[in-house]
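Before any comments, here is the structure.
The complex is shown incomplete by one protein chain, all other protein chains being positioned as in the whole.
Moving on to subunit A:
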Amino acid sequence: MPTRPELEAMLTRLWSEKLNITPVGVEDNFFALGGDSLLAADLLMDVYEQFGIEVDAAVLFLKPTIAELVDEVLAA
(Lines give C-alpha, C1' and ligand atoms only; values in the text may rest on other atoms or scores of the structure.)
Protein backbone atom coordinates (compact mmCIF):
# COMPACT_ATOMS: atom_id res chain seq x y z
CA MET A 1 0.00 0.00 0.00
CA PRO A 2 1.49 3.39 -0.94
CA THR A 3 2.06 5.99 1.78
CA ARG A 4 0.11 9.25 2.03
CA PRO A 5 2.84 11.35 0.32
CA GLU A 6 3.10 8.78 -2.47
CA LEU A 7 -0.67 8.74 -2.94
CA GLU A 8 -0.78 12.52 -2.95
CA ALA A 9 1.93 12.65 -5.60
CA MET A 10 0.19 10.05 -7.76
CA LEU A 11 -3.19 11.72 -7.50
CA THR A 12 -1.73 15.16 -8.14
CA ARG A 13 -0.19 13.81 -11.33
CA LEU A 14 -3.47 12.16 -12.34
CA TRP A 15 -5.45 15.36 -11.74
CA SER A 16 -2.95 17.48 -13.67
CA GLU A 17 -3.23 15.08 -16.57
CA LYS A 18 -7.03 15.05 -16.55
CA LEU A 19 -7.45 18.77 -16.07
CA ASN A 20 -4.47 19.74 -18.14
CA ILE A 21 -3.13 22.19 -15.52
CA THR A 22 -0.21 22.47 -13.09
CA PRO A 23 0.33 22.87 -10.26
CA VAL A 24 -2.52 21.16 -8.40
CA GLY A 25 -2.69 21.49 -4.61
CA VAL A 26 -4.08 18.83 -2.29
CA GLU A 27 -6.77 21.20 -1.02
CA ASP A 28 -7.85 22.39 -4.49
CA ASN A 29 -11.44 21.67 -5.52
CA PHE A 30 -11.66 19.44 -8.59
CA PHE A 31 -14.66 21.26 -10.02
CA ALA A 32 -13.25 24.73 -9.26
CA LEU A 33 -10.16 23.72 -11.27
CA GLY A 34 -12.38 23.11 -14.28
CA GLY A 35 -13.20 19.46 -13.73
CA ASP A 36 -16.64 18.21 -14.69
CA SER A 37 -18.69 15.17 -13.73
CA LEU A 38 -17.50 13.12 -16.70
CA LEU A 39 -13.84 13.74 -15.83
CA ALA A 40 -14.53 12.90 -12.19
CA ALA A 41 -15.98 9.54 -13.23
CA ASP A 42 -12.94 8.87 -15.47
CA LEU A 43 -10.64 9.73 -12.62
CA LEU A 44 -12.27 7.35 -10.17
CA MET A 45 -12.11 4.59 -12.74
CA ASP A 46 -8.36 5.30 -13.09
CA VAL A 47 -7.94 5.12 -9.31
CA TYR A 48 -9.74 1.78 -9.42
CA GLU A 49 -7.54 0.49 -12.19
CA GLN A 50 -4.25 1.73 -10.68
CA PHE A 51 -4.87 0.92 -7.01
CA GLY A 52 -7.59 -1.70 -7.24
CA ILE A 53 -9.72 0.42 -4.92
CA GLU A 54 -13.34 1.38 -5.49
CA VAL A 55 -13.55 4.79 -3.86
CA ASP A 56 -17.10 5.69 -2.88
CA ALA A 57 -17.90 8.08 -5.72
CA ALA A 58 -19.67 10.48 -3.36
CA VAL A 59 -16.24 11.49 -1.97
CA LEU A 60 -14.94 12.97 -5.19
CA PHE A 61 -18.28 14.35 -6.30
CA LEU A 62 -19.15 16.03 -3.00
CA LYS A 63 -15.78 16.62 -1.27
CA PRO A 64 -13.63 17.03 -4.33
CA THR A 65 -10.08 17.48 -3.02
CA ILE A 66 -7.02 15.25 -3.23
CA ALA A 67 -6.73 15.31 0.57
CA GLU A 68 -10.23 13.83 0.97
CA LEU A 69 -9.60 11.30 -1.75
CA VAL A 70 -6.36 10.15 -0.11
CA ASP A 71 -8.19 9.76 3.21
CA GLU A 72 -10.71 7.58 1.45
CA VAL A 73 -8.12 5.44 -0.34
CA LEU A 74 -6.16 4.93 2.90
CA ALA A 75 -9.34 3.97 4.74
CA ALA A 76 -10.36 1.44 2.07
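Keep in mind that, in the parts below, contacts are C-beta pairs under 8 Å (C-beta built on N, C-alpha and C of every residue); 3 or more make two chains touch, one makes a residue touch a chain; residues count from 1.
To be clear about the criterion, contacts and distances are computed from a predicted model.
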(request) For the chain that's not shown, choose its UniProt protein name out of "ABC transporter permease", "Cytochrome P450", "Xanthine dehydrogenase YagT iron-sulfur-binding subunit" or "Periplasmic nitrate reductase, electron transfer subunit". (result) "Cytochrome P450"
(request) Among A:L7, A:V24, A:L44 or A:V70, choose the residue that contacts the chain missing from this document, as touch is defined above. (result) A:L44
(message) To test your reading of the contact rule: which positions on subunit A touch the chain that is missing from view?
(response) 31, 36-42, 44-45, 48, 54, 56-58, 60-62
